[in-house]
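The complex appears here without one of its protein chains, the remainder shown in place.
Here is chain A:
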Amino acid sequence: MTTVPISNIRNFSIVAHIDHGKSTLADRLIQTTGGLQAREMKEQVLDSMDIERERGITIKAQTVRLNYHAKDGRDYIFNLMDTPGHVDFAYEVSRSLAACEGSLLVVDASQGVEAQTLANVYHALDAGHEIVPVLNKVDLPAAEPEQVRQQIEDVIGIDASDAVMISAKTGLGIDLVLEAIVHRLPPPQGDHDAPLKALLVDSWYDVYLGVVVLVRVVDGVMKKGQRIRMMGTNAAYDLERVGFFTPKMTQVDELGPGEIGFITAGIKEVADTRVGDTITDDRKPITDMLPGFKPAVPVVFCGLFPVDADDFETLRAAMGKLRLNDASFSFEMETSAALGFGFRCGFLGLLHLEIIQERLSREFDLNLIATAPSVIYKMHLTDGTELEIHNPIDMPDVVKIAEIQEPWIEATILTPDEYLGSVLKLCQDRRGNQKELTYVGSRAMVKYDLPLNEVVFDFYDRLKSVSKGYASFDYHLTDYKPADLVKMQILVNAEPVDALSMLVHRTRAEGRGRAMVEKMKELIPPHMFVIPIQAAIGGKIIARETVRALRKDVTAKCYGGDITRKRKLLEKQKEGKKKMRQFGKVDIPQEAFIAALKVDS
């Protein structure tokens, strides 16, 4: 099958904002080149997980090989790389892009460039890609292709004069895209006879095949039976299967230079494969690794606890299963006085956290409580030692701390002009420093330095709400800076609830504390006694609310006929109580934990 010369291979990815039509275009390309019969087409075939399909977010890189007979009469092989599309997976994105030579930049002709598009197109430019701009949805009445073309030139600084006009939905212009891939994107380079050098692009766990590894061959060949070595982990494996996706798995004898495909080699866990690693021949190893290899490092942490304590083992098993497929997610056991047994988990970012949480509840039917997301703080102690902590419980005594440092990010936000004021206020409220404010037509682009701990705490939700969903957001970590942070505790009925403790900037503590106790007050049902709810720093109370005591709660009339109805009511109450945490004498509903951790001040 792979009879075409390397000069007839084109490896490319599609860069786009969510909803701008990346998946639809991919589907259309697959369909047009005959990769799948119409009846096999599922909407958006590349996003295979439910969550991915619902949210339009790709978590794992995926590829598909297309055979294209071009107008010049020659046969071409296209490898379409679908990359993870979110800032949390920036490293994974950069590795997927490193496997290609070019990108299609898809921009919605009515929406224009978004923050995420920018971030990804810069990643593509960093990877040395040739970029072909594609304007999608040009058939819609609201389309303004000329303005958007100008915007691409102004904001991104690339030539968009020969942007391809398409409608992925109707199929308009798909043929032009295919020809542009042939003529405007470069072929890969590589030496067939050199020793094997291949990039480990991504990997995932398959119940039947074990770990499936997505590779890009740079030099040499990969064939069945060959013994390979992963240079980063220094582990050797015998290749069991070699092939590519059409998108169905198709085995071949070998993959040559410039080709993208998969291998299986009896690898047990995804954790044994590192995205960005270099694969070589165990017998004829090379010495120089491909550049850019980095191990995945979690930056956001939170505790996850089962609502029902009996689910702890199920949760452990579920996390183990997810980690099989996602080595960037880490967890270790944690005990909380309020929430019982659970796990402290590390994630690449907030979206990653949300996805894992959602998959745990959806795929494993688990009801979870998540504690406040935290970042990694550096503590310089007075005795000269340095500590990294991400759990408020681990915070040393304040008198022993010389200095606390927190991580900062640079955020890029694009917003329609009318919401700019609210967006700026939000960033200022979150201790942000404005770095840049420019205009792109009627859209403003602001760059802010922000502390990450203000961003992990519902920043994205707030941004969405103050901009009615129109603002887009992207960020990257910059450095650590000293910070005046304090540990704030919430006390319910005079007892601290460890799950609600958090490290917060001193200037933000009172507002946050007040918002949290107000929320708790709303959600803790009245008991037979008065319940004080307080926020405190050390011994100092900074906010206080009171849940009033029940005065009257009794069914007046209850006779024979009523029993069934009353029993059903009682069963409902019992069910509700199961969803509460008994904390001292107080029953706290799980919604109160969740809501308290979500409030904004």
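Simple rule for what comes next: contacts are C-beta pairs under 8 Å (C-beta built on N, C-alpha and C of every residue); 3 or more make two chains touch, one makes a residue touch a chain; residues count from 1.
The criterion applied here is as follows: contacts and distances are computed from a predicted model.
Missing from the rendering is one chain, named in UniProt as "Heme chaperone HemW" (options: "Cytochrome c biogenesis protein ResB", "Tryptophan synthase alpha chain", "Heme chaperone HemW" or "2Fe-2S ferredoxin-type iron-sulfur binding domain protein"). Only one residue in the set A:170, A:546 or A:573 touches the chain that does not appear here, and it is A:573. Residues touching the missing chain, restricted to chain A, are 527-529, 550-561, 563-564, 566-567, 570-571, 573-574, 577-578, 585 (touch as defined at the top).
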